[in-house]
Every structure is written in C-alpha cells, then in structure tokens.
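In what follows, a structure is listed as structure tokens, so that the remarks can point back to it.
With one protein chain held back, the other chains of the complex are shown just where they sit.
Chain IDs A and B follow the sequence of writing; residue 1 opens each chain.
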C-alpha cells in the first residue's frame, strides 16, 4: 500500500542534508498532499 | 527539532488526525534523523518544544529510505536527491529510522 498517496505530508528538510523544497519535488510525484515544508539549520 | 516546526506538526496532527499524516525528513545524519523521528512519534527528547510528552506516533520516513524512493518518480529523485546518497550514510539513517518506527509509530 502506498505510504504517501493522498496523505497529508509534513516535510522537515535539513540544510546540510536534503533541503525541504527538494523533498517536496519528490513527494509531489508520489501523490502526497504537502501541508508544510521547512528546512532546519544546525550551523 | 525547531520549536516552531514542532508547533506546526502538533497543529496539523490535531487538524487532520495523526493517522492521516506522514512526516518526511531530510536530516544529514542517522542520529539527527532518529531524534527528529522520535520527536514526532514519542515526543521531544530534548524537553524543549511543544511536542514534549506528546506521543503522536506519526508515520515518519527519511527521504533516502527505500520505502520512499519506491514511491517517487525516478527521474525527479535522480535530479533532486540521488547525489546525496554518495554523501550521506544511508545505511545508518535506515537503521535509526527503522528502530524508531518499530518502537513508537502507531500507524
């Protein structure tokens, strides 16, 4: 069963890992409904 | 996890129901991914944010985990993320994420 399709997706990206907008591009292709995308910065 | 982000996660869980939410992470390390995953499942382990003591048990994945990759359009993943597989310790991230999900995920 699909995990992301039609689910409300919250994205917590990381500046030194994968940033939020890059994850969002991928999640869109899986049919997830992105309700929030942000990028954290630890440095 | 950033306090504002915790607040938003909590609000969305209340608005849509925790069972309808999936959190996708982009953390740079296994440990950081594990801490973020713990925050949205078992509560904020640093006792600082709005999710302190809140056990949402949300579904949570790191974007580089195979379960996620499988669902993405391959070309988009390749363009947006694939290079980071050479940079991140994906095996470590997978093992941290799996451990947290097995223990705390409710859905």
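Heads up, the rule we're going with is that a residue touches a chain if its C-beta (ideal position, glycine included) is under 8 Å from a C-beta of that chain, and two chains touch if they have at least 3 such contacts.
Keep in mind that, in the parts below, contacts and distances are computed from a predicted model.
Going by its UniProt record, the hidden chain of the complex is named "Glycine reductase" among "Glycine reductase", "Carbohydrate ABC transporter membrane protein 1 (CUT1 family)", "2-oxoacid:acceptor oxidoreductase family protein" or "Cell shape-determining protein MreC". Along chain A, the points of touch with the absent chain fall at residues 15-16, 18-22, 25, 37-39, 41-43.
Chain B residues in contact with the hidden partner, per the touch definition given at the top, are 3, 27-29, 31-32, 35, 46-49, 79-84, 86-88.
FYI, only the chains that are shown with their structure count from here on.
Mean C-alpha position of chain A lies 10 Å from that of chain B. Interface residues of chain A, counted against chain B in their complex, comprise 2-5, 7-14, 16-20, 22-23, 25-27, 29-30, 32, 35-36, 38-40, 42. Interface residues of chain B facing chain A in the complex, by the touch rule stated above, are 1-2, 5, 8-9, 12, 16, 20-29, 32, 36, 40, 59, 61, 63-64, 67-68, 71-73, 76-77, 79-81, 84, 88.
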